[in-house]
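Now for subunit A:
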Amino acid sequence: MTELLQTRTTAVWAALAGVTVLSWAMGSGMGISDVETAGVVILLISLVKVRFVLSDFMEVRTAPLWLGRATDAWLAALGIMMISRFLIG
Partner candidate 1 sequence: MTAVDVRTAPDTAGQPERHRRKIPGEVGIWMFIGGDMISFSFLFFLFLHYRANDTAGFTASQAHLDQNLGLLNTLLMLTSSWLVASGVRFAARQRGDLAARCFLGAVGCAAAFAVVKAVEWGGKVADGHTMSSDEFFMFYYCCAGIHMIHVVIGSGVLLSMAATVRRSKLAGNEQRNIESGATFWHLVDLLWIVLFALLYLVGQS
Partner candidate 2 sequence: MAVLETTDEPSRLDPPVDDVKPINTRVVRLMAWSGVALVISLVVAQGLLMRFVPPPSPAMSAQEIADLYIDRKLAIRVGTLIECIGFTFYLTFSMSIVVFMRRMERGMPVLTYTSMANNGGGYVFFLLMPITWAALAFRPETLDPALMQIANDYVWFVFILSWPPFALFMVYVALAVLGDRNPTPVFPRWVGFFNLWTAVLIIPAGLVEFYTAGPFAYDGELSFWFVWFVFFGWIMVMSGVTLRACKAEEERQAAVAGRDGAAA
């Protein structure tokens, strides 16, 4: 089972779990007092995490390029949509 632990996938998992725990340890709003800034940061972090899940766990990194472009386009659209709807009250 040791080979299970020595891969890029494992590194990505550790990094994602680490970021999740770290942002929790920094407090609900990541220690940022301004609700809007904190919200945008939280949304951006979640999208970065999603991109790692896509590229490494879902193997988009080694997939044909069109797939990566499509998922990146979705991520960008989702990010713009969520952040703008969040900020425009």
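As a working rule, contacts are C-beta pairs under 8 Å (C-beta built on N, C-alpha and C of every residue); 3 or more make two chains touch, one makes a residue touch a chain; residues count from 1.
With respect to how the candidates were assembled, all candidates are chains of the complex that A comes from, given by their letters.
Just so you know, these numbers come straight off a predicted model, no measurement behind them.
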item: Candidate from 1 or 2 that touches subunit A, complex-wide; value: 1
item: Footprint of candidate 1 on subunit A - complex, ascending; value: 1, 3-4, 6-10, 12-13, 16-17, 20-21, 24, 28-29, 32-35, 38-39, 42-43, 45-47, 49-50, 53-54, 56-65, 67, 70, 74, 77-78, 81-82, 85-86, 88-89
